[in-house]
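All protein chains but one are shown at their positions in the complex.
Letters A and B mark the chains as written, and numbering starts fresh at 1 in each.
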Amino acid sequence: MSHLETQNLTYVYGAGTPFKITALDNVNINIEKGEFVAIIGHTGSGKSTLVQHLNGLLKPTNGEILLDGESIHKSKSTLFDARFKVGLCFQYPEYQLFESTVYKDIAFGPYNMGLTVAEIDERVRSAAKYVGIPDEMLSKSPFDLSGGEKRRVAIAGVISMEPEILILDEPTSGLDPRGREQILELIKNYREKTGKTVIIVSHSMDDVARFATKVIVMNESNVEKIGTVDEIFENSSRLREIGLSVPQITDVFIKLREKGYPVSEKVYTVEQGYLELKKLFEGRGIS
Amino acid sequence: MSIIEFENVTFRYESDEEGVVLSPAVKDFSLSVNEGEFIAILGHNGSGKSTLAKLANGLLLPESGDVIVDGMNTKNEDDDIKIKQTVGVVFQNPDNQIVATIVEEDVAFGPENLGIEPSEIRRRVDEALKTVGMYEYRKHGPHKLSGGQKQRVAIAGIIAMEPRCIILDEPTAMLDPIGRRDVMKAIKRLNRELGITVVFITHYMEEACEADRIVVMDDAHLLMDGTPKDVFSNPEKIRSIGLDVPQTCQLAELLRKDGIKLKNDLLSIDELVENIDVLLKGQ
Partner (left out) sequence: MIKDITLGQYFPMDSLIHKLDPRAKLFFTVAFIVIVFACNNFVSLFFCFIVSALIIASSKIPLKTVTKGLKPIILIVVITSVLQISYVKTGVVLIDVWKIQITSGGILTALFMALRISLLIVTSTMLTYTTSPTALTNGLDRVFAPFNKIGIDFHTVTMIMTIALRFIPTLIEEVDKIMSAQKSRGANFEQGSLIKRAKALIPLFIPLLFNSIRRAYELANAMTCRCYNGGKGKTTMNALKYSSKDYLATVFSFAVIGIVILLNIYCGEYNAEFTFNSAI
């Protein structure tokens, strides 16, 4: 059974006024338990609006969101549950920290869930471990931390709710290569240890090519394509057309294909590129 | 002719806590920025590169050493306005640079502060907006623009002051791919068409490769200084400081190890594709 799905999801801003905008148009997606999903799309494609529906923050104009087969808007209690079962971490989450200590900020979610002090403590410490925050940092003020540390605290604040599905909206934005690696490793590690469903929203295929088991491509309020990373890269030139960035290596192979060479378009890592070119050179007798 | 000269500059930030001395953000740094150059400053966060931007126009003053802009020392208060007009700075967050409620009024802010006569300001504002491709948005409110558009407005606001050099501190870090592309296009125009010296601080390899010269910072020091080809011909050194070489270089390296005779200094996608083409056709 699907873990989370949307059926004919449509969302319109300013209905009935001259400023009507259709942010989502009949979106149907299906996410299974344990998948590592990437939702990619250009700015304004609707991807952020989509994920805000998944935890019930936004209510659809039309259509339904089903968690474990049940509509999350069925009742106040299903909505309340959805809020914590689907943990949504926004872009630049470090700008939402507010508590006097890191510990208290991470505890905010569990506290709102109505857990006991002992349960909250266990969750905070466990979440802190996942994001690599040492014990000494728990008593510090979040405002005294570096940008990268703040971001990890903010992510811990969502992990501490122990959601069944973790959604991260552009978790690597604004970070340098080292920072990006750290965050992506952290996410990969979390998923491996917990086996939970993870959704990353991004406009960069670089980030997600390595990890995603399923990719949902959004374009202009619609779902353009759903598939594995390989399937999505079948038409990599299209990805650039719709405002996404592809790995440099993919560009190399698009250009080689344009020159008439029979190389695969499905290249998104250096290793794949190397193997593909090795084949090509050996085929021509060059070693 | 050097437009900005860093002479053994050391700078450290003040700590919020009593009696704590932070280690220097920039240590004994020397660099000559020549007129008309397009320099990229590469380094991971905390390497000191953003501090350089603020030292370059006198926003921050060095604790030791000197920063000389077009012959003027930034420590000299009398030259303060002239220095800031000569070296303009664009920062990372597009929102926090726009001061007015209408695009063209924001671009006019710099020239207005310089006391320039209104019709001349009008001419400069129109020119600047056309250069960055934002002329049709001149009467718009800034909050409705995308990140890339806002950043271009910020750049226009600096060009309107007619500086000799523009420093951009990670201008594309908060933008999406389309915004990044548009801003890079505008910046290249500034240098190639208008002859403005550009110092571009970034941690994106592909962007750094667009420059004539790359300066690599690590841990408050200047680590490398050379053309992109020189700098990336030493991938181990780059990787050791937490940066990565472009994927084109990595691929070429792997193939060279296999005996395929690719050139040593390949950098751009087109160069790599050309070289592969030549080798394959050569048979």
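Here is the rule we use: contacts are C-beta pairs under 8 Å (C-beta built on N, C-alpha and C of every residue); 3 or more make two chains touch, one makes a residue touch a chain.
Predicted model only: the values in this text are computed from it and were never measured.
Peer 1: Could you tell me which displayed chains border the chain that was left out of the figure?
Peer 2: It touches the following shown chains in the full complex: A, B.
Peer 1: For the chain left off this view, which of B:G19, B:G115 or B:G282 is in contact with it?
Peer 2: Candidates B:G19, B:G115 or B:G282; residue touching the omitted chain: B:G115.
Peer 1: Would you indicate which residue among B:N45, B:Q97 or B:T172 is in contact with the undisplayed chain?
Peer 2: Selected residue, touching the omitted chain: B:Q97.
Peer 1: What chain B residues would touch the chain not displayed?
Peer 2: 54, 57, 59, 81, 84-85, 88-89, 91, 93, 95-102, 104-105, 108-118, 121-122, 125, 141-143, 154, 157-158, 161
Peer 1: State which residues belonging to chain A touch the missing partner chain.
Peer 2: These residues touch the chain not displayed: 52, 55, 57, 83-84, 87-90, 93, 95-98, 108-109, 111-113, 143, 157-158, 161.
Just so it is clear, only the chains that are shown with their structure count from here on.
Peer 1: Taking the complex as given, what residues does chain A use to touch chain B?
Peer 2: 42-43, 144, 146-148, 173-179, 203-204, 243-245, 247-249, 251-252, 255-256, 259, 261, 270, 273-274, 277-278, 280-281, 284-287
Peer 1: What residues on chain B touch chain A, complex-wise?
Peer 2: 16, 44-46, 146-147, 173-174, 176-180, 203, 206, 242-244, 246-248, 250-251, 254-255, 258-260, 269-270, 272-273, 276-277, 279-280, 283
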